[in-house]
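Only one protein chain is missing; all other protein chains are in place.
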Amino acid sequence: MTTNTLGKIAALCSVVIIIGWGIYWGVQVQDTMCLLEASESIDMPECLENM
Amino acid sequence: MLLSSKLIALHQLRNISYLRSIAPQNIEEKTMLNELLFKFATWLDGFQSSTNLHEAIYAYGWVEGTHVLTLTLFLGMLLVIDLRLLGVAFKELPASTLVERLDKPMMVGFVIMLISGALLFYAIPVRSTQSIWFRVKVVFILAAGINALLIRNMTRASDMSWDNDPVPPKRIRVGAAMSLGLWILVVASGRNMAYDWWDCHKEMPHFMYWAAGCVNELAAFE
Partner (left out) sequence: MDIVFIFEWLDASWLSDLARTSAGLFSMVQAVHILSMIMLCGMIILGDLRMLNVVLTGVPSAVIIQNTKKWIYIGLAGIILSGIYESSAIAMKLATNSFFWAKMAGLAMGIIFMLSVRSAVYSRAPEVIGSNGSQSDPVDAWVVKLVAVAHLFIWFSVAANGRWIGFS
């Protein structure tokens, strides 16, 4: 494999991983905040329906 | 119900005289320290923020997660240094390069561990104070600290003529092995804090009540 091709593949894989990581942990934090809200309120918050 | 079963257990233990015989001679002094620690823990426990942190569904988990994950930075860098001082890895590099330049990331990890560890203690002060595993852990941490100081003094006292040697002198290797061994024990005893095998409400030898600082149970013996 030429260095140029390797560089492109590596950059692409890394960007996909970093974006995927951001989405995954973004959803985790969102879910956590939602569960936290649910634990503090009597009514069921809207966000629970989307989980 | 729980209290009565506790007292029955204590009563049974009181009848086993040989258990008392293994208690230390200067038990009164040691018990005083236990009482002081217990008072301190109870005082901390009185703060609303301590209860809040303990009962917070996620905050406690995040703090504990940070404490465990930071191990990889703090003990990870320490492992690299110790493996070099043992002469089993990174032999091409001067020992002083790793010791001096990995010190900063290691200490960053240590400070985070110390802060998150203090918060974990603050969230559950009484049980932690009366945990035999926590006490053992603190002793091992102190021993590891003294060991680290001894290694530093040894390296400073030497002319560092061995700096580029693949395998450092024996005394340095012994120090590095001690360091790894002690930190392994710290991690293992920290992990065992989650178990209640030797919590104060359990039936156990008198010595263990003293060692864990179960002041109420000890008072019931008097």
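By written order: A and B. Residues from 1 in each chain.
Here, a contact is a pair of C-beta atoms (placed from the backbone, for glycine too) under 8 Å apart; a residue touches a chain by one contact, two chains touch by 3 or more.
Note that this is a predicted model, so its numbers are computed, not measured.
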- Taking the complete complex into account, tell me which visible chains touch the one left out. A, B
- Quick one: which of B:Asp45, B:Glu64 or B:Asp199 touches the chain that's been left out? B:Glu64
- Missing-chain contact, candidates B:Asn52, B:Thr97 or B:Asn164, resolves to B:Thr97
- Which positions on chain A touch the chain that was left off? 1-3, 6-7, 9-11, 13-15, 17-18, 21, 24-25
- Interface residues of chain B toward the undisplayed chain are 61, 64-65, 68-69, 71-73, 75-77, 79-80, 83, 89-90, 92-93, 97-98, 101-102, 105, 184, 187-188, 191-192, 195, 197
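In this text, only the chains that are shown with their structure count from here on.
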- Task: Compute the distance, rounded to whole Å, between the mean C-alpha positions of chain A and chain B.
- Result: 36
- Complex contacts: residues of chain A adjacent to chain B: 32, 35-36, 39
- Query: Where on chain B is chain A touching in the complex?
  - Reply: 57-58
